[in-house]
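Encoded as C-alpha cells, here's the structure I'll be asking about.
Here the complex is missing one protein chain, while the rest keep their positions.
Chain naming follows the written order as A and B, and within any one chain the residues start at number 1.
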Amino acid sequence: MKGLDAILEEHPFFAGFAPPHMQLIAGCARNRRFDEGEYLFHEGDPADEFFLIRHGRVALDITPPGRDPIVFETLGPGEIVGASWLVPPYRWMFDARALEVVRAIGIDAACLRGKCDADHDLGYQMMMRFLPILVKRLHATRLQILDVYGRH
Amino acid sequence: MGTNVTIARDGLQALIEALRADGREVIGPTVREGAIIYDAIRDIADLPAGWTDRQEAGRYGLEQRADGALFGYTVGPHAWKQFLFPARETLWTMRRTGDGAEVTDGATPASRHAFIGVRSCELHAIAIQDKVFVSGPYPDTNYRARRADAFIVAVNCGQAGNTCFCVSMRTGPKVEGGFDLSLTELLDDTRHDFLIAIGSEAGAAIMQHVPHRPATAADLSAADSAVARAAAGIGRHLQTEGLKQALQAAPEHRRWDEVAARCLTCGNCTMVCPTCFCTTVRDHTDLAGNTARRVREWDSCFTLDFSYIHGGSVRHAPRARYRQWLTHKLANWIDQFGTSGCVGCGRCITWCPVGIDITEEAAAIANAPAAAREAHHEGA
Partner (left out) sequence: MAATDPAVAADPFLPALYRVARTRRELADTVTLELLPLEGVRPDFAPGQFNMLYAFGVGEAAISISGDAAEGAAFVHTVRNVGAVSGALARMRPGATLGLRGPFGTGWPVAAAEGADVVIVAGGLGLAPLRPAIRHILNHRRRYGRVVLLFGSRNPGEMLFRRELERWRQRLDVEIGVTVDHADPSWRGNVGVVPSLIRHASFDPHEAVAFVCGPEVMMRFTATALLAAGMGGERIWLSMERNMKCAIGLCGHCQFGPTFICKDGPVMRHDVIGGLLSVREI
C-alpha cells in the first residue's frame, strides 16, 4: 500500500507543490472510502472536511422545497469536492453522494485553515489552485443557468 | 462606340420614340408629389423641365430653375433598382394536386426597359447590384433577365447635390461606362442641345433613328466644363482610406450609442439606397388553401424581424442595427463583393427623417477609433 504522501503527490491538484508544503498538508489528510449511495456530506452540515477524488464519481444534489432532488453536477477522479470549508460560516450548501465506490483523500478543513493562517506561502499556493477551479465552475454554472438547450 | 454626337432638344423626343418603337417601356424622371421620381414617360414633356431640387440632411424640396434644363437636379427618392429588382415579386406558385403538388415559376415576363437619366453614381449602384445578384454561385435569374434587357441612357451631372459625395466614392460625377448612351445637357442662352456618347452597339443602333450631327470641339468642352462644375460643387466628403479597417475594429464605439439615440430605425435609408439588396419572403395562400404564392419583398436590416431566430432578435438594440447597416455598407461589403456598398448618392442623408448623415457617422468613428472604444471583455 502506498503512503498518504505518495497518494497526495499523485493527485493533479498538488502537482508542483513544494515538499515542505506537501508535508504540512499530509498532516491534515486521511484516506476515505464511500460506498455507492453513501453521502460524503449533507447540505447544512459543517464543512469541516473537503475531498480530493481518487477513484469513482460523486453527484452533487440540491433538493428544492416540495420537489425531487436535482443533480446539478457530477465530479470524478482528479477533482475536488467542496469549497465551503474556505469561507464562513463553513457549512455545505448541497448534498454530495457517491455514485459508485469512491476513494478520496479527506482533508481536515480546520487543520488546513490553521496551517494556511500560520504559513501564508502555503495559503497562497492553496488559493492559486482553488481559484481557477472556482472560476471554471462559475463559468459552467452560468452556462447552466442560461439553459441553452431549452425552448427559450 | 466611344463616338460623340450632338442632338437638339427635339432629338431627345426622337430618342424616346425610337426606344418605344423598339418595344421598350421608357422610364425617366418626372415630377410627382413634390419630388422627382422615376416612372414611365412617353414624351419629353414628362421630364422635369425647369425644376431643380434642394437637398439637405433630412430635407428635400423642388424649386423652379431660371432655365428650362431637363436634367437640372440630382437624384430623388427613387432608384433604378425598383425596376431591375422590384420591391415585390412572385418567386413561384405551388398548387396542391391530388396526391402531391406542382410548382410554377413566378417570373413575370419582363418588360424591356429603357432608363433615361441614369446618373454616374446610379450606374455604379447598378454595377454593384450586378455583383450581388449575378456574380455569385446562385445568380438571381429574374434579375439577370431584366438587367440583360435594360437599355441605359445615362446623364452627366451638371450640378451636384448638397448631400452628394460621389467624388469621395469615385463613382462620379462623370459617367465613365456601363451605358448604351450617355447625355450631357448643353444649355445656355443660345442653345439647348445634348452631347451624346455612344457606349454600345445597341446604343449605336438606336441613334440611327435619332437626328444628330457630329459633336464639335466646342460641344465637348462645354460638356467637360458642365461636369467639372458638378465635381466642384459636391456637397459632402468621406475619407475612405482606412475606413473599412476602422469600422470593423470598432463595434463597441460609443458613437453607435449616440447615433442610435437619434435613429428611429424606420429603415428609410435602406429603402432609398440604390444598392441595398436585402429581402424577405412571404407566403400568400388563396382562400381555399390550395395555392400558395411565394413572394419576395424588400426588407430592411433596421427591422427586429430581420435577425430573428427562435428566442429573439440577434440585433435587438438600435445601435446594433445601425452599426450593421453602416458597417455593411462601408466595410463588410468590400470583403463580400470587392467594392464599397455606397456610391455616395446622398439619398440616405436626405431622406432620413432626423437627418443622420452617413459621412459624419463614418468619419466620427474613423477619426477617433481608439479613443472612444469601450472596454469590452468577458469577466470572471
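Throughout what follows, a contact is a pair of C-beta atoms (placed from the backbone, for glycine too) under 8 Å apart; a residue touches a chain by one contact, two chains touch by 3 or more.
Please read these numbers as outputs of a predicted model, since none were measured by experiment.
A.B. asks: For a quick check of understanding: of A:G44, A:G76 or A:G114, which residue touches the chain that isn't displayed?
C.D. replies: A:G76
A.B. asks: Quick one: say which of B:A40, B:A87, B:V103 or B:L264 touches the chain that got left out.
C.D. replies: Checking each option in B:A40, B:A87, B:V103 or B:L264, the one touching the absent chain turns out to be B:V103.
A.B. asks: With the full complex in mind, choose from B:A8, B:C266, B:A320 or B:A363 the residue touching the hidden chain.
C.D. replies: Of the candidates B:A8, B:C266, B:A320 or B:A363, B:A320 is in touch with the missing chain.
A.B. asks: So which bits of subunit A touch the chain we can't see?
C.D. replies: Those residues of subunit A that touch the unshown chain are 57, 59-61, 68-74, 76, 78, 97, 99, 136, 139-140, 143-144, 146-152.
A.B. asks: Can you list where subunit B touches the absent chain?
C.D. replies: 91-92, 94, 96, 99-103, 105, 107, 132-134, 136-142, 144, 248, 251-252, 277-283, 285, 289, 292, 294, 296, 299, 301, 306-310, 314-317, 319-320, 324, 328, 331-332, 335-336, 376, 378
Methods note: only the chains that are shown with their structure count from here on.
A.B. asks: Indicate the whole-number Å distance between the mean C-alpha point of subunit A and the mean C-alpha point of subunit B.
C.D. replies: Their C-alpha centroids are separated by 66 Å.
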